[in-house]
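Missing here: one protein chain of the complex. Every other protein chain is in place.
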Amino acid sequence: MASNQKFGAGIWHFANYLDRYATDGYGDHRTLLDMIDMAGSVGDLSVVDLTWPFVDPGLTHEKIKAQLAKNQLEVIGITPEIYTRKFMKGAFTNPDAGVRREAHELITDAVAVVKDFGASYVKLWPGQDGWDYPFQVDHHNHWKLAMDGVGQLAAENPDVKFVIEYKPREPRVKMAYDSVSRTLLALEKINLPNVGILLDFGHALFGGESPADSAQLAIDYGRLFGMDVNDNFRGWDDDLIAGTVHPMELFEFFYVLRKNNWEGVWQLDQFPFRDDHVEAAKMAIEFLKRVEKGLDRLDFDALQEAQSRHDAVAAGRLAREALFG
Amino acid sequence: MASNQKFGAGIWHFANYLDRYATDGYGDHRTLLDMIDMAGSVGDLSVVDLTWPFVDPGLTHEKIKAQLAKNQLEVIGITPEIYTRKFMKGAFTNPDAGVRREAHELITDAVAVVKDFGASYVKLWPGQDGWDYPFQVDHHNHWKLAMDGVGQLAAENPDVKFVIEYKPREPRVKMAYDSVSRTLLALEKINLPNVGILLDFGHALFGGESPADSAQLAIDYGRLFGMDVNDNFRGWDDDLIAGTVHPMELFEFFYVLRKNNWEGVWQLDQFPFRDDHVEAAKMAIEFLKRVEKGLDRLDFDALQEAQSRHDAVAAGRLAREALFG
Amino acid sequence: MASNQKFGAGIWHFANYLDRYATDGYGDHRTLLDMIDMAGSVGDLSVVDLTWPFVDPGLTHEKIKAQLAKNQLEVIGITPEIYTRKFMKGAFTNPDAGVRREAHELITDAVAVVKDFGASYVKLWPGQDGWDYPFQVDHHNHWKLAMDGVGQLAAENPDVKFVIEYKPREPRVKMAYDSVSRTLLALEKINLPNVGILLDFGHALFGGESPADSAQLAIDYGRLFGMDVNDNFRGWDDDLIAGTVHPMELFEFFYVLRKNNWEGVWQLDQFPFRDDHVEAAKMAIEFLKRVEKGLDRLDFDALQEAQSRHDAVAAGRLAREALFG
Partner (left out) sequence: MASNQKFGAGIWHFANYLDRYATDGYGDHRTLLDMIDMAGSVGDLSVVDLTWPFVDPGLTHEKIKAQLAKNQLEVIGITPEIYTRKFMKGAFTNPDAGVRREAHELITDAVAVVKDFGASYVKLWPGQDGWDYPFQVDHHNHWKLAMDGVGQLAAENPDVKFVIEYKPREPRVKMAYDSVSRTLLALEKINLPNVGILLDFGHALFGGESPADSAQLAIDYGRLFGMDVNDNFRGWDDDLIAGTVHPMELFEFFYVLRKNNWEGVWQLDQFPFRDDHVEAAKMAIEFLKRVEKGLDRLDFDALQEAQSRHDAVAAGRLAREALFG
């Protein structure tokens, strides 16, 4: 039986990158149209997440839509860039009310882009909202601003979904939305149906979470609106190719999704700095297809029974044999 | 002006310890009466937290009370031992319903001990509640049991306070109550006024939290029922002497407490494996007194102003000069 | 073709454990004879590593030998217990010269045990040699003692091999022999042929090393005298079942061994605190046999070619397909 699973990727998977050392970048600048073609050439991608404003500011929506159509791609999310220079001291929590207003306006504009592209959500990734040093911020005020900024957007745009992608840190030394639990605390306070979590597998690993447990928790709160995968060594958000370091925990993550009948797109959030971008995507999807087959093979009842006894050996063997075939 | 700040310590500060290598222990077994005398000899301690069942099972409450009185000590909390062999697969989340019931009974008995000693709370430290391996537990059921077990106790004993001391891990490879945010999620669900958090400074550090931020968050939810301090290198719960590694973050932690008019006991949770136990307590309290003086010296308004601009340099200088004198 | 690979385990794999919380242990005390029977019941073990003095002090070598013979087991190494109470401030680096002498005598006695059992080496695991706090030790003197203690033993016993098992920390907050490179620095200084490294896969992971790289380095210095495997989450020496968390890096580790024609025993160093001890060993060895088959399937030339281009995708695919079959 052919799988109906849809795959996606952040469009930045196909960009070239800068960092504080290689300031001339890990390759030449690419246009958005080129990146869309590259995404299309992976062959298994159905959707992309687009940062906005688009990398080529002059490009019309029509041209982008045509390029997407040519590659049989749709837009799943729009990610407003609330982490650039203007927002280096925060978007929602910026000490300057004017900058906070600019962030609000930028995201509000992104809502229109979501609608125009028929996308599913605005993705909020508040990577600059946080602090660097002890004593730098008033933690009460800081967290209140972090929640209020999201809450206001959700209230003003009840017909659009927002997803928060939490991460422990980077670029800020410490991010406000740092974990699944902290984000859920905020969502409980905001108490609106149109804000959820986009769970990044690698961010959960990096934060010392068990990604499968994080997924279950977000599902139990009705807030798992999206997810993406990659890999890392638990000490940083390396955005490596999914499955290369932690295949078993990746498998457990998808097991939890299937057990809960969570049916969304399996997205990639990878940064192949030094590798062939298309091949890096293909390698990840090859593994995700193996995961899918592994789930088909896995005896859910037997696993549940082993888990009811907390029997790590029996449960682990079932999982291992299902994945390794 | 003399300080009225009260200091306390877990009685285990004065015990000798075992670990998986030095199975013959880091010193001879000590009786509870001896440990109480040692606590008294520190000279600055007003209260102790007692694990229960007491280390000497035959000892009467009267004898313990007399020994405490002799040393001008009171009992602040009772910590039922829900992390020994019987509970090695969990207390609240044990796969065996009979063991869960035993945990419930043990803690219920500890309630009576709290009342008899006029203590402030039952401390719950569910160090075995969690998991070790991917696929070992059903995360939904596991977390539900973790919450239900605490909720039932709080509901059955409305006249007694319970505090949960969260920690990322140890002895379990991953603990269910692993962070301030996860614990607050549970407390929101449990929704009873008599359950709160005992915030261990070192556990927050170990979990990648900023302890000052964790304290503010717990206070904002009205759940900071207690706290204790120590130090570590952020990678493990070393329970070192407070102030020896992270003096600035310790200072920020107490700054948040004072700013919020949080007036509780400053407790020590240290494990001086290889050091003189009484001197280790004294060294910590010397530093806590320096912190107190630093807070007296600190210009709260100027700091608040610097924080309103997220000015790490200005805020950091104010804090440093206040603490270093 | 049947494999000739020999497997082994530390005898403590079959012990029950204590820690600072479950001071009553994770199960009843077991006799050495029982543990040897358990090791035998795994079915794939050929050798064991024995801590010494033996857990049952009254036991004669003859009885142990008979029990080993009954289970078709030989002794690969003797591990003198230089990390118990007496040595809590260090064995080689203890501030008390008398204790250092006791460590020397204990290890010297272990040399005789090695000879009597026809074992391959004395294993030195100096888990208490190190420090806990800034300013606690004079680092020059400390490291000199750490090297001199090992050097003296190696010089006095030229007919016996010694292996050092390094680890970043635990029980000491920081261990002197903390990494493969530091240990090799010492071995270069000691400059004797009969001291090498026992490389624990999990200790390398825990220390931020790539275990395959550590193995290559030790081999390049002619110092890889032994190895054992397990798994962990990189933040602590969890001693979990091998292959459960990091199968790809474990595979790379054994790839390096085979590429260098390193032909020694594949040993387990696992601590199944809460799991069935025999099943935990079996599960690990099942995976090691899969690793062996994976190495047979792996195209070494193609991999070498991909590595010559640093092509992570091509190399990773080759490895993944070989291991996953």
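General remarks:
Residue numbering begins at 1 within each chain, and the chains themselves are lettered A, B and C in the order written.
Here, contacts are C-beta pairs under 8 Å (C-beta built on N, C-alpha and C of every residue); 3 or more make two chains touch, one makes a residue touch a chain.
In this text, all values refer to a predicted model and were calculated from it rather than measured experimentally.
Shown chains touched by the undisplayed chain in the intact complex: A, B, C. The omitted chain makes contact with just one of the residues A:49, A:165, A:200 or A:238: A:238.
Considering the whole complex, the residue from C:68, C:229, C:256 or C:280 that touches the absent chain is C:256.
The chain omitted from view is touched by exactly one of A:134, A:196 or A:226, namely A:134. One of A:14, A:54, A:143 or A:273 touches the chain omitted from the figure, and that residue is A:273. Within the complete assembly, residues 89-90, 95, 131-141, 143, 168, 174, 178-179, 181-182, 184-185, 188, 207-208, 210, 212-213, 216-217, 220, 248-249, 251-252, 255-256, 303-304, 307-312, 315-316, 318-319 of chain C touch the chain that is not shown. Of the residues in chain A, those that touch the hidden partner chain are 17-27, 83-85, 88-89, 127-128, 132-134, 169-171, 173, 233, 235-236, 238, 240-241, 244-245, 271, 273-275. For chain B, the list of residues touching the undisplayed chain reads 208, 233-235, 241, 243-249, 274-276, 279-280, 283, 286-287, 290, 310-313, 316-317, 320, 323-325.
One rule holds for everything that comes next: only the chains that are shown with their structure count from here on.
Centre-to-centre separation between chain B and chain C, using Cα means, comes to 35 Å.
With centres defined as mean CA coordinates, chain C is found 40 Å away from chain A.
Those residues of chain B in touch with two or more other chains are numbered 89, 132-134.
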